[in-house]
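What follows is a structure written as structure tokens; I'll ask about it next.
Just one protein chain is left out here, and the rest sit where they should.
So, subunit A:
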């Protein structure tokens, strides 16, 4: 199947490994992955900061870049939610190709839960708010992780509570944001897991930043990176 990758501006710039891992997984499952180079950003940051007109422009250029794509896959729950739920509010009458967050695509479209990964580590999963509430990905990421060989999944207490990132909230209300992040990191550390996993590079960036500042014994990884691993 031919798949178009939308890497998201954040992962493109700061977390290229997430994009590479996404490709690894998709190609392993027999997809023909394309990366339309004209892509940039979904407009979420602009919409959520109060600039819907600027967001509208970005959504329109997304639509142009991906016009005719059979399926657009992206490794971010919040960007997927932006495109699915908010795009027509900033760009009226916009037509978008089908957009899938990675775990949705793997399970709903390809119909697989075992992606042939091996990752012999303890992992706890944070279901980021937009994946959880706006997209409703539900159990999908857990189902994928449970099939990973050697992986021990630890339950994260208060999993459905926000990590505190929230886009520009993280800088506009930095102290509140960090307080939320600290609680999330503490909960993850409390599970004894080596790795805190999520499907949004933005939330992971915030959590890694908090964990780093606190010298917490915790590494952060994107779901795609774990699914790509065959170690």
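Definition applied: contacts are C-beta pairs under 8 Å (C-beta built on N, C-alpha and C of every residue); 3 or more make two chains touch, one makes a residue touch a chain; residues count from 1.
Convention: contacts and distances are computed from a predicted model.
Chemist: Suppose you had to identify the omitted chain by its UniProt name; would it be "Branched-chain amino acid ABC transporter permease", "FAD-dependent oxidoreductase", "L-lactate dehydrogenase complex protein LldF" or "histidine kinase"?
Modeler: Its record in UniProt gives the absent chain the protein name "L-lactate dehydrogenase complex protein LldF".
Chemist: Just to verify: which one of A:88, A:147, A:161 or A:194 makes contact with the chain not shown?
Modeler: Hidden-chain contact among the options goes to A:161.
Chemist: Considering the whole complex rather than only what is displayed, give the residues of subunit A touching the chain that is not shown.
Modeler: 7, 9, 11-17, 19-20, 35, 37-41, 45-52, 54, 57-58, 61, 86, 129-130, 133-134, 160-162, 164-181, 205-206, 208-210, 212-213
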